[in-house]
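Remarks on the structure that follows.
Every protein chain of the complex appears in place save one, which is left out.
Letters A and B name the chains as they come in the text, with residue numbers starting at 1 for each one.
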Amino acid sequence: MLPVGVERELADIVGARFVLTRPGELLAYTADGLPGYRHDPALVVLPGNREEAIAVVQLLARRKVSFVPRGAGTGLSGGALADGTVVVGLNRMRRVLDIDVVNRWAVVEPGVVNAHLTRAVAPHGLHYAPDPSSQTACTIGGNVAENAGGPHCLKYGVTLNHVLALTVVLANGEVVTLGSTSGETEGYDLLGAFIGSEGCFGVVLDATVRLTANPPAVRTMLADFPSIDAAARATSAIIAAGLVPAALEMMDQPTIVAVEASIYAAGYPTDAAAVLLVELDGPDAGIDADVAAVERWCRDAGARDVRVATNELDRQRLWQGRKKAFGAMGRVSSHLVVQDAVIPRTRLPEVLGEIGRIGREEAVTVCNVFHAGDGNLHPNIPYNGNDPGEAARVERAMVRIMDACIAAGGSVTGEHGIGIDKLPYMPKLFSEASLAAMCRLRDCFDPERRLNPGKVVPVRSCKEWTMAPAARA
Amino acid sequence: MHAPNATTPSAALAGTPLARAGAGLDLCVHCGFCLQACPTYLALDDENDSPRGRLVLMRGLLQGDLQLTDESVTTHFDRCLGCRGCETACPSGVPYGTLIEATRATLAQRRPLPAVARFLLRVFRHPRLLTLALAVARAARWTGVPALLARLPRDVSFPFAMLESTRGRDAKPSYAPAAVAEGPRVALLTGCVMEGLCATTNRATERVLAHNGYQLVDAPGQRCCGALHAHAGDVPAAQELARANIAAFERSGADFVVTNAAGCGSILKEYEHLLADDPAWRERAKGIAARSRDVSELLAARGPRRGGPVHATVAWDAPCHLQHAQRVVQPPLAVLGAIPGLRVVPLVDSDQCCGSAGIYNLVEPDTSHRVLDTKLARIDASGADLVVSSNPGCLMQLGAGLLSGGHRARAVHLVDLLDASYAAEAGPHAT
Partner (left out) sequence: MRDSATSGDTVMMPDAALSPKLKSGGGPLPHLRPRSTEELAELLRHAPPTSTYRIVGAGSWPGIADRITANSLIDLSGLHGITEYVPGDLTLTARAGTPLSVIAATTAAHGQWLPLDPWGADDGTLGATLATASAGPLSASIGLPRDAALGITVVDAAGTIVTAGGRVVKNVAGFDLVRLHVGAWGTLGILCEVTVRLRPMPAADRTFAIALPRGARDLATLLSTMQRSSPAPLATELVNAPLAAAMGLPAVDTACVRWGGAAAAVMAAVDDLARTAHLVEIPTSAWAMLRSSEPHDATVVRYSTRPSELPVLWHAITHAAPSDARLHATVARGVVRVMASAEHQAQVIAATAPRQPAIIVERGFQLRRPPTAVDRLNQTIRGAHDPARRLNPGLMDHARA
């Protein structure tokens, strides 16, 4: 329950149309990109600009109300869900505030859609490099909060490597600037600590992000393999050889079939056990030698065919298929689980083999579509949730797959975040002391723990951290 | 992890169109790819006015969590343009168009449509009323009064500006068909608004088809296509009109039924679906649907023949029912490509709805105008003198918006532009 009058006071700030309280209108905000979790918010407020956003957060601070920032709600860990608290939607704040072509950075509001930023700077031959597959929908604010990655992060780095500065409103309503365009700041790397804090440290009001020059030459290759193992071996070989492709993505047969049935059909061979989508970019000089080398490594690993996109249209089609693959899986079955484990790249053949084995033993269909070059796996399992037996097998398979990845020296999330979905795995990765250290940091940003409560670190660990945050200097 | 998604229908809605279409909801994985493709989400900034949000609401209705009488729910369905921009963004193949029509049909069983909508749909259903209404409109346009009224504040003036925007060119291009009519036989769905207010475009359509070798045949007895009724949830009326048209086109003996109005074309192609429950008509509907083509498809199939130069900067604004419903994307560009001298500039979000959406602009003027404003700003930014489209609703909406907002650009039908190009080739003295 919200304190009396909060709704009206919020309406005074943003206008009544942008405060939602009726059950029917809250329904759309009960889930993010992972609709297996549903939490009912008490209220949704949609500030339209920076001043409104600050006023909203300050009001919530005064009235001691917990809240959850939300971008486009494409998150895959349940991070943007609010359980009886307030959702602060940032989607209305979607202006590109400044584009500095010479110094190659842009200042954007948090609700700017990732792909729209690239569209805005394209006339200058620039782009925003982090390209999550959800880029046509997700927001920069959400990307910052999740430290989002994407296919091209293999060469260009993740969100962390592309954000120069942030203006943030903290839970107590204070506005701070973290980081700087030169990367020079006194004090701790608060910018680095903030990126990936999953909406628990503050609300992004604007982000200054690096822009990247479009490479003069790009070659996109599709390699077709008779087995997953062969594709995994090719991946390991390419990485170990020291060539850094711009992107190196893998899709297995069930994924290919789903994509080819969709509106984003890309002409992938449906009879291949797996394909690799490899992109090389850089200066014109030398690129074709690299293409030849990649082709050779693929063929050595057993590729049946390797083709290079013939033109820009062809290239975009190959990419669209990959980027919409997760969505395309909706057509396989009514339910879907998705994971985001990361493993050392040399372990790919072995772990993918193990995942296949687990799938067979539990009699579930695993669709693999993932950032192979980074070792960032996305084993997805479409299934019929109305069959309790199958649901139980899926649950078991998922835990076994995660355990296998952890055992291989990996992590449970490479880009989707912990949210609520991966909380149970945290104690498998970190000691109680390490989890308490995370809580300690969160308490520095939000001592009252009103921002996105219940996410990222299991509550148990935070409770055990009883020491009050040190007196503020 | 991500689990329950499947819908378990509640008893309350059993047997309704929504319950029958409900399985389509299970395809949605909640990925959000459709959000930015949805003009109403962009205009209103509320996820309830996004495709994903509306699907959640539909599921809520179906499961009995929400009530059909809850206006805070139904208003979001009313605000849907039915443009189906979400469908061509959806990797999972959610049949949104079918779902929204089913939702509206279900709603229509429980509550009356708004008065404006009921009135308009009645007019379009009755040939004589329609003829009369369009004649009145033409007469009004002739008086020049709408042109004056169009300058009033937009709330009252918009319908007049729409009417004013349909005023055809004064000069009537004429040229002799270049090709011998040895091609397929085609019958034009003349369409009620097209024939009533844009007859010049219908004549141009006949000329450019003939110029490309098609043989034109008449199809007397044809009526309104029924699209407006189907989209608004008045399925019986849509079915009645469909049967009349199927019979008329069968009689005409045409190889193709051609339309120059994207909205009409899309419903023609969906007649089979519309009459799926009618055993006597299902096969006949399928036959006509399979032979229906947008005029750009037929033109592109035969080239089209190149014309004379038209010096203008143009931008293509795809009608939703062409781009998203019929998924005809390349042919209109091929037609533009046949006109020398044109400078075709890109229009950002050219695949997004202009807010016209059948009678939507008259029923939901606020949202319609917001959507239109975005479109007009994009048009200004493109630098085009002419916005080319191919649906009367879109052309009126764009035309009126451009006119009353004092914008530089004008809206023109694709076929009229091609027609002008052919006339230019023939020269001023051609007959």
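We adopt the following convention: a residue touches a chain if its C-beta (ideal position, glycine included) is under 8 Å from a C-beta of that chain, and two chains touch if they have at least 3 such contacts.
Predicted model, so just to flag it, every value in this text is computed and none were measured.
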| item | value |
| --- | --- |
| Visible contact partners (per top-of-document touch definition) of the missing chain | A |
| Chain not shown: contacting residue from A:137, A:418 or A:451 | A:418 |
| Selected from A:65, A:244 or A:399 as touching the chain missing from the view | A:244 |
| Those residues of chain A which, in the complete complex, touch the missing chain | 100, 102-103, 146-147, 149, 153, 157-158, 160-161, 170, 174-178, 180-193, 195-197, 200-201, 213, 215-216, 236, 239-240, 242-244, 282-286, 289-290, 342-346, 371, 374-376, 409-418, 422, 425-426, 429-431, 433-435, 437-438, 440-445, 456-457, 469-473 |
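The rule is short, and it goes like this: only the chains that are shown with their structure count from here on.
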| item | value |
| --- | --- |
| Rounded Å distance between chain A and chain B, as computed from the means of their C-alpha atoms | 37 |
| In the complex, chain B residues that touch chain A | 1-6, 26-33, 35-36, 45-48, 50, 52-53, 56-57, 60, 65-66, 70, 72-73, 87-94, 348 |
| For the chain A and chain B complex, residues of the former touching the latter | 17-18, 20, 22-25, 27-37, 46, 48, 72-74, 76, 89, 91-92, 113, 115-116, 119, 134, 136-138, 259, 261-264, 324-331, 334-339, 384-386, 391, 395, 398, 421 |
